[in-house]
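Have a look at the structure below before the remarks.
In this view, the complex is presented without one of its protein chains, the others remaining in place.
For clarity, chains are labelled A, B and C in written order, and residue numbers in each chain start from 1.
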Amino acid sequence: MNRYRIAEILTGIDRRIIYLSILLATIIPFLVGFPQPIYVSKESRDLYNWVENIRDGSTILLTFDYYPSTLAEVEPMSRAAIKHCWRKDMKLICMTTVPLGGPSITERVMNDMATNWAVEELGAKKIYGVDYINLGYKPDYKAVLMGMGTSFRDIYPTDFRSVPLDSFPITKNVDKYSDVNFLYIISDNGIVDEWVTIANRQFGIPLGAGVTAVMAPKFYSYLQSQQMVGLLGGMRGAAEYEKLIGSEGMATLFMGPQSLVHLMIIFFILLGNTAYFLGGRKV
Amino acid sequence: MNPADSSLIEMSVAGFLILSIFSFLYKDNPFYRLAEHIFAGLTAGYYVGLIYQTVIVQQLTIPIYREGKLELIFPALLGILMFTRFFDRFSYLSRISLAFVMGNTAGIFLIQQLHGLVLPQTQATIINPLAGSWLLGAVPGGMIIIAGVITTLIYFYFSKEHKGVLGKTARVGMVFIMISFGAHFGYTVMARLSLLIGQVKFVAFDWLPRLIGVN
Amino acid sequence: MHDLLSKRLPMMLAFFAGMVIIVAFFSGHPTLTNFRSNMQVWVSIIGGFTLLLGVVSITSVNYRRVRKLEKDWPYKLILLISLVVSGGFGIFQGTEAGTVYDWLFQNMSAPMMSSMFAMLAFFIASAAYRAFRARTVEATILLVVAMIVMLGRVPIGQVIYHRLPEITEWIMNYPNLAVQRGIIIGAALGAASMSIRIILGIERTYMGR
Partner (left out) sequence: MKKLLRFFTPLFLHPAMLCASAGGASWFRTDRINSLILLIIFAAAVLIYIRLAKTGRPLFIRKLSGLDAMDDAVGRATEMGKPVLFIPGIQEVSEIQTIAGLSILGRVASYTAEYEAGLLVTVQYPVVMAAAQEIVKDAYVNAGKRELYNDSMVQYVAGSQFALAAAVNGIMTRIRPAANIFMGAFYAESLLLAETGNLTGAIQISGTANPEQLPFFIAACDFTLMGEELYAASAYLSGEPKLLGSLKGQDLLKIIIIILILAAIVYLMIDWKALFILKILETS
């Protein structure tokens, strides 16, 4: 059998076999367990330390800027962030700039954390309007971010449930960026740029972000220019944060399958290239 | 999704739709098309509910009635003007609202880019090239950053032919760009796989075991 | 009159709105920043109506197909029914947790949207095998770095070679950072020149001419 023949056989593999092997690679680690030492990167540690050093009981603006399509990657970040903040008894003002699903995801995650996690871990429910609030969504994110610099109430006359902001203790004395201590962005899209260039640069509020791995490489540039205090990149970043706050969750669990599928993909790239070179660099 | 809170019916609805979408991997089929159309319909419906509550009720009705902010009728009219684009004869009227929004966006954008990005990013590049990380030996990180930024800018410089020194610099820029895109590539693969893992976990370990009564 | 409404007024408004932002930014006087803030409320409200444009066009297109019983009309009918149900409950019952609207989203839209993107994992695997070839020097560098990063960012990479996470971190923080910065500056200049053209009325492509 000459090398061209081998190359031909290799290129002839049906794509469904590849799909199946990927599927198996995601399932097996759940069943057998996988080694998962997690190395905490500097950008995650910086974010953790920054939040850790904020005074207990401060007010934080937490965003849910993501679509349902990336839930698996970013929801663990939101949960880890909420845990960290609530352990420090911080007040969370939540909002979203994503029309499709943003407000509903905020509702679900916040309510779940407030009623389930808070009771288990902190011993008491977190109360809507006192410990947290969901402002929901307003159209045209640029206008929203700019307008909030002057007054939250102009843009958000009410919360997501149409109750005026003045009727909640949490927002009584909060009406612009300078009234909150930190901006915690969890996002799966380019909105992070707007937060950095509007909220951070023009109104001076410090900001940290958890983003999907697709977005992450870009934001390293903002770390070094100190436009951002820390960064969580993808599920891996979430796992690192879970390790930092000492509460292993979904992201840590997912690192097992993640390891194995990465190996699979690398194997496929190498195999494909072997076929390519054996076959005389022709497709 | 928090499977612990959901009933079996809820999980089954979700699980069925997930499998319908994934069936596209085999080939285009009626289940996929059904899911696709339900999805498109629900998405449009989601917008209707969302805009009604957050804009019509919260941004218009409540402020106008409770606080007497009558001037808010104008943006509402400008918004309605947008719909003239469905009528050929009057479609030009929609430009009025559109231009107002575009002007505002452009103004914000302009300041964002120059003040929020160009200045601070330039400033952050002015660093001591000899300081910084000596990790991986040889070249300090600061030098890498300076060289990378400048050669990348040169690569995207279009006013001169890439020949001679300029060509060599641009070539270096190209290598830098490929390293960065390699990182991007790795990260993107990582992201897509994470999403798959999330879905597989729901179907194979939360929903199916409950459906067949193992759990 | 037609010329005024279709061309001159829009251009004047774009100029006015853009200048308000710029002047308020450099002045920082409360009168101006408050005015700017009010303007943002206006823009946000108009933005809401813009989002509905898509809904109107999707409804009319599909309604026409159903009425003419074109091919695939049952699918289009299902689309319309989903739209009416979700939108109707959203308007009459509300959108917060516990409503039908919320239920439809959490149990139907969200899982489907997640799956759409999760499907890409399979496509990437297949592309990794068939299309990602070291055919040029550029592609080779790209693939090698990609493999290092993919290993360096998962626990198994650390097991294979203990310095892989550090190497990955170095790649992200130095060469990657530098290139991203170059791209950010270049793109920022491009976006800024576009904005200048819109404010000054040189760029009117968005108006559909």
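Simple rule for what comes next: a residue touches a chain if its C-beta (ideal position, glycine included) is under 8 Å from a C-beta of that chain, and two chains touch if they have at least 3 such contacts.
Quick caveat: nothing in here was measured; it's all calculated off a predicted structure.
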Partner chains on view for the chain not depicted: A, B, C
Contact residue for the chain not shown (choose from A:98, A:198, A:214 or A:250): A:214
Residue in contact with the excluded chain [from C:119, C:151 or C:171]: C:119
On subunit A, residues whose C-beta touches the chain left out of the figure: 201, 204, 214-215, 218, 283
Residues from subunit B at the interface with the omitted partner, ascending: 24, 28, 36, 40, 69-71, 74, 110-111, 114-116, 118-120, 122-123, 125-130, 146, 149-150, 153-154, 156-162, 177-178, 181-182, 184-185, 188
Interface residues of subunit C (partner: the chain not displayed): 16, 20, 22-23, 25-29, 31-32, 34-35, 38, 116-117, 119-120, 123-124, 126-127, 130-133, 135, 138-139, 142-143, 146, 183, 185-187, 189-190, 192-194, 196-197, 200, 202-203, 205-206, 208
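In the analysis below, only the chains that are shown with their structure count from here on.
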Co-neighbours of subunit C and subunit B - touch as defined: A
Chain nearest the overall C-alpha centroid of the shown protein atoms: B
Chain separated most widely from subunit C, comparing mean CA positions: A
Of A-C and A-B, whichever chain pair has more C-beta contact pairs: A-C
Distance between the centres, which are taken as Cα means, of subunit C and subunit B, whole angstrom: 4
Gap in Å, rounded to a whole number, between the CA centres of subunit C and subunit A: 17
CA centroid of subunit A to CA centroid of subunit B, Å: 13
Multi-chain contact residues (two or more partners), subunit C: 21, 25, 39-41, 43-48, 50-51, 94-95, 105-106, 109-111, 113-114, 116-118, 121-122, 124, 128, 143, 146-147, 150, 153-154, 172-173, 176-177, 180-181, 183-184
Per-residue multi-chain contacts in subunit B, two or more chains: 1, 25, 43, 46-47, 50-51, 53-55, 59, 101, 104-105, 108-109, 111, 113, 115, 117, 121, 124, 145, 180, 183-184, 187, 189-190, 193, 195-196, 198-200
Footprint of subunit C on subunit A - complex, ascending: 11, 13, 15, 18-19, 21-23, 34-39, 41-42, 67-72, 99-101, 103-105, 107-108, 111, 138-140, 143-144, 146-147, 149-151, 154-155, 160-161, 202, 213, 217-221, 223-225, 233-234, 236, 255-256, 258-266, 268-269, 271-273, 276, 281
Interfacial residue positions of subunit A with respect to subunit B in the complex: 16, 19, 22-23, 26-27, 30, 69-73, 99-101, 103, 108, 112, 136-140, 142-143, 146, 156-158, 160, 162, 164, 193-194, 196-198, 200-202, 212-214, 216-217, 221, 224-227, 233-236, 254, 257-258, 261-262, 265
In the complex, subunit C residues that touch subunit B: 2, 5-7, 9-11, 13-22, 25, 39-60, 72, 75-76, 78-91, 94-95, 101, 103-122, 124, 128, 138, 141-150, 153-154, 166-167, 170-186, 188-189, 191-192, 194-196, 198-199, 206-208
